[in-house]
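With one protein chain held back, the other chains of the complex are shown just where they sit.
Showing subunit A:
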Amino acid sequence: MKLEAKIPEGPLAEKWARHKFGLKLVNPANKRKYDIIVVGTGLAGASAAASLAELGYNVKAFCFQDSPRRAHSIAAQGGINAAKNYQNDGDSVFRLFYDTIKGGDYRAREGNVYRLAEVSVNIIDQCVAQGVPFAREYGGLLANRSFGGAQVSRTFYARGQTGQQLLLGAYSALSRQVANGKVKLYPRTEMLDLVVEGGKARGIITRNLVTGKIESHSAHAVLLCTGGYGNVFYLSTNAMGSNVTAAWRAHKHGALFANPCFTQIHPTCIPVKGDYQSKLTLMSESLRNDGRVWVPKRKEDSEKIRKGLMKPTDLKEEDRDYFLERRYPSFGNLVPRDVASRNAKYVCDEGRGVSKTGLAVYLDFADAIKRDGRKTIEAKYGNLFEMYEKIVDDNPYETPMMIYPAVHYTMGGLWVDYNLMTTIPGLYALGEANFSDHGANRLGASALMQGLADGYFVIPYTVGDYLATIGPADKVSVDSPVFKQAEQRVQDQIQRLLSINGTTPVDEYHRKLGLIMWDYCGMSRTEEGLKKAKKMIQELKAEFWSNVKVTGDNEEMNQTLEQAGRVADFIELGELMVDDALNRNESCGGHFREEYSTEDGEAKRDDENYAYVAAWEYKGENQPAVLHKEDLVFENVKLTQRSYK
């Protein structure tokens, strides 16, 4: 298999314009003859479904939640980047492109990233027109802030609820198309299989989560906007329902999975408290603009704090180690996420962590409050401080906040070409579900940008090219054998899960998998650890399929059954992530291999041998996946070692 990325020729700034002109168009009167399935209704899915329906296509939109408005994009706090340069501080499309490529540690495609930066400006226009209440200055114009270490202020935000407001904007556009009859909604419905016939995606098999009914849906094209796979770690900032099932089952039908080991560990999350913990809560990265990260200089002081014998506020200034400011004087507390996370791990590994578990560092606002006054800090972060207090039962205005890294985002995903098409013709992947724009590390406020770029401004152009090529007659009926067989496969898997009748709840397997992934395929990885993890995952898989306990039956609302199917897929994905991490003998972005680091613990990238996308092909149950490489070509940026010193 040769991977054709289809990056257009020509100068970087003209690629997308040229490409759009080259794409085939579907006549306005013919658009109603095409059906498109959109799975997932987050930023990518809702914006795609709405935009395609506006063009005149017939859209079916699916989500497992009870309403499209609840997709996990809603939880994004910080903001959305756009190269508007409203602040006159030197931003440009090229600078946003450059920052994103560099921030991704040179493991993303130039063409895709430039396009992302280019359409970012249109996203803000679109959202404002929908009524998204972005923060504004007193003059009535849009406010911006610097975010996640960016040297310019290009982030637009709506209090600490930017994701919510952007999603509600997309949801309102989607709702309008539902009212117009151009989108049919299927809430509480989960995609369980992809139907491929004649080498093309033809539709999906779903389970109605309320009745358990297995149904076939046929279409000319299928868009997977199903988010990331961070829940493979069990504990993450993802929603409880976020899962890889749709993408994974497409992978089993031939869609290559790219860079699965590229996962982002976010530095500012509320630390783990106990075994019962079900999820981790993110504190917006914007906190690092004013908070200072530190741990005690001496292990003994950390121990005293852990035992409650000493308060952090009692520790003198000279006994504190502001380790990010010390190691990275020019970026300080604003170093990229992967760097901040890894350093927090180092100081905790040294025994200098705080909180009862020893797995936490301080994020201290005392200086900011002294400088700007409590009122200013409250106005900026009031809701975050409140959230922290609710969870931790501690007042961050008085005692420094405690944070620890947690899994937050997955840069890897289904391999797509420049048109966002996977290796299965007619099957597309948008937003976090694809791999294409963030390389090995995503910058803050860029996930919202990418989800909306794909949905509003990329897929409406590119899907037309495919549809115009195949023609409206090229569709397979749900009564055809290929759909019936797929339905049977889904039924069989459900029956298999229900009939094991073992002794252990699904949750427990998920927790075990999560621990394996976190310990061996998390912030820091080694060949030895990864090999061990692979074996452990295989054993876990065997145990799951022989001893899992799934109660109830299929013909009803059955949350245990839903979860069992998702965990089964996570286990298989976990193994692929480990394979990918083992293959990548370098450290880049979120992927840090201890064998490939400098003496002072910084990442050592290997552009000579690993400047490629690792795309994995599924070869069958318990067969090793096959690696395909897409070489990354850099014509516009010079590859440098990231340095934030």
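In this text, contacts are C-beta pairs under 8 Å (C-beta built on N, C-alpha and C of every residue); 3 or more make two chains touch, one makes a residue touch a chain; residues count from 1.
Here is the rule we use: contacts and distances are computed from a predicted model.
The UniProt record for the undisplayed chain lists the protein name "Succinate dehydrogenase/fumarate reductase iron-sulfur subunit", from the options "C4-dicarboxylate ABC transporter permease", "Acyl carrier protein", "Phenylalanine--tRNA ligase alpha subunit" or "Succinate dehydrogenase/fumarate reductase iron-sulfur subunit". Interface note: of A:313, A:376, A:469 or A:559, the residue touching the hidden chain in the full complex is A:559.
For the options A:16, A:57 or A:86, the residue in contact with the chain missing from this view is A:86. Shown as candidates are A:58, A:81, A:100 or A:175; the residue that touches the absent chain is A:175. Summarising the interface, subunit A meets the missing chain with residues 47, 50-51, 54, 65-70, 72, 74-75, 84, 86, 122, 124-142, 158-159, 161, 164-165, 168, 171-173, 175-176, 178-179, 185, 187, 210, 237, 239-241, 273-274, 276-279, 281-282, 387, 390-391, 393, 456-457, 460, 503, 505, 507-508, 549, 551-552, 556-557, 559-560.
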